[in-house]
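Heads up: the structure comes next, in structure tokens.
Just one protein chain is left out here, and the rest sit where they should.
Letters are used for the chains, namely A and B, taken in the order the chains are written, and counting of residues starts over at 1 for each.
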Amino acid sequence: MTRPQRTVILAAQNAANRLADRHTPFVMNDWYVAAFGDEIKAQLLARTLLGRRLVFYRTSDKRVVALEDRCPHRSMPLSAGTLVQDTVVCAYHGFRFNSEGDCIEVPSQATCPKNVGIKAYRTLERGPVVWIWMGEAEEADLSKLPEQDWMEDRQWEHSKGFLSLQASYIRLHENLLDLTHLSFLHAKSFGTPDYAKAAFESEIGEGRFALLRNVVPTTLPPVWAVPTGLTGPGQAARIVRSEFKSLGMHEVSVRFYDCHLPENERPEFQIRTAHMPTPETATTTHYFIVHGRDFAQSDAATTRFMHDQLFVAFNEDVDGLALQEQALANTPAEDLYEFSVASDAPAVAMRRYVLARQQKEAEANSAVALRP
Amino acid sequence: MTRPQRTVILAAQNAANRLADRHTPFVMNDWYVAAFGDEIKAQLLARTLLGRRLVFYRTSDKRVVALEDRCPHRSMPLSAGTLVQDTVVCAYHGFRFNSEGDCIEVPSQATCPKNVGIKAYRTLERGPVVWIWMGEAEEADLSKLPEQDWMEDRQWEHSKGFLSLQASYIRLHENLLDLTHLSFLHAKSFGTPDYAKAAFESEIGEGRFALLRNVVPTTLPPVWAVPTGLTGPGQAARIVRSEFKSLGMHEVSVRFYDCHLPENERPEFQIRTAHMPTPETATTTHYFIVHGRDFAQSDAATTRFMHDQLFVAFNEDVDGLALQEQALANTPAEDLYEFSVASDAPAVAMRRYVLARQQKEAEANSAVALRP
Partner (left out) sequence: MTRPQRTVILAAQNAANRLADRHTPFVMNDWYVAAFGDEIKAQLLARTLLGRRLVFYRTSDKRVVALEDRCPHRSMPLSAGTLVQDTVVCAYHGFRFNSEGDCIEVPSQATCPKNVGIKAYRTLERGPVVWIWMGEAEEADLSKLPEQDWMEDRQWEHSKGFLSLQASYIRLHENLLDLTHLSFLHAKSFGTPDYAKAAFESEIGEGRFALLRNVVPTTLPPVWAVPTGLTGPGQAARIVRSEFKSLGMHEVSVRFYDCHLPENERPEFQIRTAHMPTPETATTTHYFIVHGRDFAQSDAATTRFMHDQLFVAFNEDVDGLALQEQALANTPAEDLYEFSVASDAPAVAMRRYVLARQQKEAEANSAVALRP
């Protein structure tokens, strides 16, 4: 048996304490995807984000409202109530709240008590997604919203989907910053045997972490070979950039071309995927996905083909990460350790950054609480 | 957003600490309904009351026996055993217990060890219900049994039912002391729009809390209009008294009459409902209900109609309270607070009283434990 010596395990456990994991409290002061815009209608929708129960609806002037989903009187979920003229009426005693979270009616009395209300969260609808700022609405920082122009660009053809992940969002971000698993976890979908061993570069900066991998020449899996026509063995170049853009978005960009053609004669095919993980609880995640391409834009059959093939692969991640979360939950603490290898560098840096973000936020909150 | 300032929330949380809630230990020294009498036969029935597992049976002379449902030898539930001549024989090793909880036989040896036995609870069968004293049987205090004459009176026609509530019994008592929710939670059953805003009086005393509401004139919902014939719009008076009579019983009395008739010519119709919540665990409750009326006593169709309509409403309470309990369980502690309004006064007083009862009981138990 070659489990490492206890001192090595302890060192690994200590190192992990400097990285965000499922035990790290959520970073509230950031933008996360709350929903696809078309999910939010003129009716009440309950959803838990970052451990908070929220209720969503769309007003008559099409704004997206996000409120705490708990009446502060007797804790009835407001999502069990009714939406009346852009206000929410509690199912229990008819307390009414406007879209700012103010209590504006208590039916059993003539006037509404002061100082009563619920938290309203700042939302922003951009292209197909609704972003939510989970910290205090007044402090919502637009500069932290990740760039997503291509998602709103008609030059790109899009499809989207949602997966429910039974694992921490940290594990998903890590998975997305690590392309060496494609040859294994995705061996039957979009991974190829040469992927894991291909050279890679990484970019590690303040809050931006990227992994670049050129697999040239390669044989494309059907999901890319069929729509690009690059079906020949060893015909294609596959140039991948995978980037953590924010706590709420990871973007994967891929360029394909025929590497047998001269450089100035070869058409390029681009695809891009926005992976948008939003924590639901410490160990469950809402996984929103938008996929786009800059070719064959009006070909609905290609959209359907690529979407279906991609979601086979994304489901492999979802299944695999859930198995890991179960192993983490059921391993005695003293036996629990993980070690990293060279290709984990961007993911490890990202996890260190997330923990630092959370710690900074906790310190700021403590300072506020101590304010005289 | 208008969630109150942290200081206001902290004040609300502090205020709630003086009220009984799902975290408050049970008050053992009181009477609770254990079962309807017709549930208890010459066979073993397992039921958990106030977090204690009990086994019930009826002896050959028709007494109701309630014992701890755990053999003190190796913890086998006695309810898995057999009832033999008014004694319980454990399924595992055949230890035998009489109806007082004494161990009277250990088959593997000639004599029974001393000092071995299980707790027997004092029970009292009254009308359709079996009451149980959950504290020490010797201290059972008959003066604490709530009055229920009408339940045993042949002038009243009765029906009864049981609901399993996935919420604290405290929430149910509070719900019953608060009639302002009828217009909302029961909008489709026995609530009417004028109910929430009708004037009310409250009586708040030592262990007795009542809410009185006269809704005059009003239009009755079908559950009352059909059997009384007071079907006209604005024809009826609805005079309601809702009273917490003990930890084990809440009674709602309603009088109806035609308010268009002169006072001395109008027949009155009375209905009464005993709501008898018995905690099962901290967040689940056995909900026993007896309903009666003093008119059309022999009309079985009316009994069935009223019973069915009423249970639609009571199920609305059960569903709504369960949703609240879920919200309480899944809200981070720092975000959890509730504020009360004027119409909550009787319920808040009742919750203060229940907490005081529990604290007094805990102090008495400590004193006993310290006795030299």
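Definition applied: contacts are C-beta pairs under 8 Å (C-beta built on N, C-alpha and C of every residue); 3 or more make two chains touch, one makes a residue touch a chain.
Quick caveat, the model's predicted, so the values are computed rather than measured.
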Omitted-chain contact residue, chosen from B:7, B:85 or B:108: B:108
Candidates A:219, A:302, A:340 or A:359 - the one touching the absent chain: A:340
Omitted-chain contact residue, chosen from B:80, B:225 or B:239: B:80
Residue of B:8, B:45 or B:91 touching the missing chain in the full complex: B:91
In subunit B, positions touching the absent partner: 48, 51-53, 68-70, 72-77, 80, 89-94, 100-103, 106-109, 113, 115-121, 136-138, 369
Sites on subunit A contacted by the missing partner chain, in the whole complex: 1-6, 8, 171, 174, 178, 180-181, 183-185, 196-197, 320, 323-324, 326-328, 330-332, 335-343
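The rule is simple: only the chains that are shown with their structure count from here on.
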Euclidean distance of C-alpha centroids - subunit A vs subunit B, Å: 47
